[in-house]
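Here the complex is missing one protein chain, while the rest keep their positions.
For chain A:
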Amino acid sequence: MTSLKELIPPPTASTTTYYDHSSDPWFRQRFSSSEAERSAAVVKPNPVPQYLKRQGFVPRKVEDFGEGGAFPEIHIAQYPLGMGRDKVSKPGTKILPVSVDANGEIAYDAIVKQNENSRKIVYSQHKDIVPKILKDAEEEMEEDEDEEEQKVIEETTAETKAALEKIVNVRLSAAQPKNVAKQSSESQYIKYKPSQKSEAFNSGAKERIIRMMEMPVDPLEPPKFKHKRVPRASGSPPVPVMHSPPRPVTVKDQQDWKIPPCISNWKNPKGYTIPLDKRLAADGRGLQDVQINDNFAKLSESLYVAEQKAREAVAMRSKVQKEMLMKEKEKKEQELRALAQKARSERTGAAPPAAVPMASDRTAMDTDIRGDYERPTREKETEYPKETREEREEKMRREKIREERRKERERERRLEAKDVAMGKKSKITRDRDRDISEKVALGMASAGAGKGGEVMYDQRLFNQEKGMDSGFATDDQYNVYDKGLFTAQPTLSTLYRPKKDVDGEMYGGADEQLDKIMKTDRFKPDRGFGGAAERAGPRDRPVEFEKDAVEEADPFGLDQFLTEVKKGGKKALDKVGTGGTMRASAGSSMRDGYEGGSSRSRIGFERGR
């Protein structure tokens, strides 16, 4: 074959664009050989026959293709460069070849049935969804089949049992301590011949003997490693789903299955703020109808009725009582009037003894009475006609006057009674009840009006406890209370009543104890302060002076005696101003010895005057 170079015209530009290695000393060694080789290039025989002359040529190996590809005119399966071959035989490839099942159809479910699922029964065909009927469901069981069945069952049972027992035994034995694997304490000797045999290694020896032993394990040692549980990967590849996708949920269904969140009446761990109607929703208040018992209405009705009745009864009773009272009053008045009439009639002289005027409302009856009187008087008049007429006229006049006066008096009494009952005070009664000091204040009576007349004192000023003592405070002091809340208890109050001296024998009587206490020298220093005289009690004045000179001058106390006499000793009003619990204070300051103004009386030891 003529080479291509001869066919084409020679190149115009030179092709040497790369580095000329020939002059380079480093490359010289290497490329010199390659040049030599290139120069002595041997044209390898190309195995590929030429085009149009390839009949009978069957390329089977990679080299048969030369450096090219497959030959389309050669009708066999060709794998230039090894491409396109069946990879199933090679493990680790992730490509499944298309396979064909028994009927000649492509098995599309090969994916599903690979790996683990190849050992399992996987349903992936449409015919697995189609309903079928078992044909032998109709057949009756025959005895042979029964026996066969039994055999099958027994076999299965036995097999399963054996398998399970094996597992169980392993588990059981693992738990028992005597089955712990025992270590063999035998040692193994190994002859080792290292590859490096120079003097430096192994100190020139050609072989080494190594003793192998099992490391002794402490049987009581706890496990060294912590087993971490790794979640098992889902075992088999997914199985095809043999049903239509689930129907979408209707709104009604969704509403039906809605479960409201749980809102506890007790716990709220995340501290949510939940509106009140949601809080109460769980109670079920909205679902229940509140039913009120009828008895409530009955009760209220009966109460109302009872109240009405009670009111009526009370009114009736009060009316009846009033009437009774009125009657009695009338009776009394009548009696009084009778008495008064009697008295008057005795005073006036000739008055008909039988004329006892009765109730005032019997004015109508009076004429009758008079009539009655008149009848006996008429009888008398037959004896004394002239006199009786005059007398009668006078009597009538007098009686009229009496009637009028009676009426007036009754009216007054009624009014007064009414007023008193009402609580009203007429002017007269009001003025009568007033104190003189009130009247002075109102200007109805003037103070000291009566010269040398009777001095009228206000009743409220008398019989008072405090008198001058109460509230002699200055204007700026705000003493709301002038007296304590509780009245001062007498010293010998009911709080403490000394009982009979029980411990007298043991501890000595009260007097003895007192003497002991009084005479004790415990609280007296052995040596007082230098320059200071002993003082028995607290000081009364800021600076206490000693009256040595006075005492010395007056050994018998005569001067004192005289001064006492002049003073008059104890006087009636001496203690005025000292009793009471409140102490007068200058300004707002407190004096010494004033301790809070408590209402408790204290035993004030006073110097006798």
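As a convention for this text, contacts are C-beta pairs under 8 Å (C-beta built on N, C-alpha and C of every residue); 3 or more make two chains touch, one makes a residue touch a chain; residues count from 1.
Here is the rule we use: contacts and distances are computed from a predicted model.
**Student:** Can you pick, from "DNA polymerase delta subunit 4", "Auxin-responsive protein", "T-complex protein 1 subunit epsilon" or "Protein pleiotropic regulatory locus 1-like", the UniProt name of the chain not shown?
**Tutor:** "Protein pleiotropic regulatory locus 1-like"
**Student:** Which one touches the absent chain: A:Glu73, A:Glu159 or A:Glu346?
**Tutor:** The missing chain is touched by A:Glu159.
**Student:** Just to verify: which one of A:Ile167, A:Met506 or A:Val543 makes contact with the chain not shown?
**Tutor:** With A:Ile167, A:Met506 or A:Val543 as choices, the missing chain is touched by A:Ile167.
**Student:** Which one touches the absent chain: A:Lys132, A:Lys178, A:Arg347 or A:Lys500?
**Tutor:** That would be A:Lys132, which touches the missing chain.
**Student:** Which of A:Arg60, A:Lys120 or A:Lys193 sits in contact with the chain that's absent?
**Tutor:** If we include the chain that is not displayed, A:Lys120 is the one touching it.
**Student:** Return the single residue from A:Pro72, A:Gly104, A:Pro216 or A:Pro246 that touches the missing chain.
**Tutor:** Of all options in A:Pro72, A:Gly104, A:Pro216 or A:Pro246, contact with the hidden chain holds for A:Pro246.
**Student:** For chain A, which residues reach the chain that was dropped from this view?
**Tutor:** Given the touch definition above, chain A has residues 119-123, 128-134, 136-139, 141, 145, 149, 152-154, 156-157, 159-161, 163-164, 167-168, 171-172, 232, 235-236, 239-244, 246 touching the missing chain.
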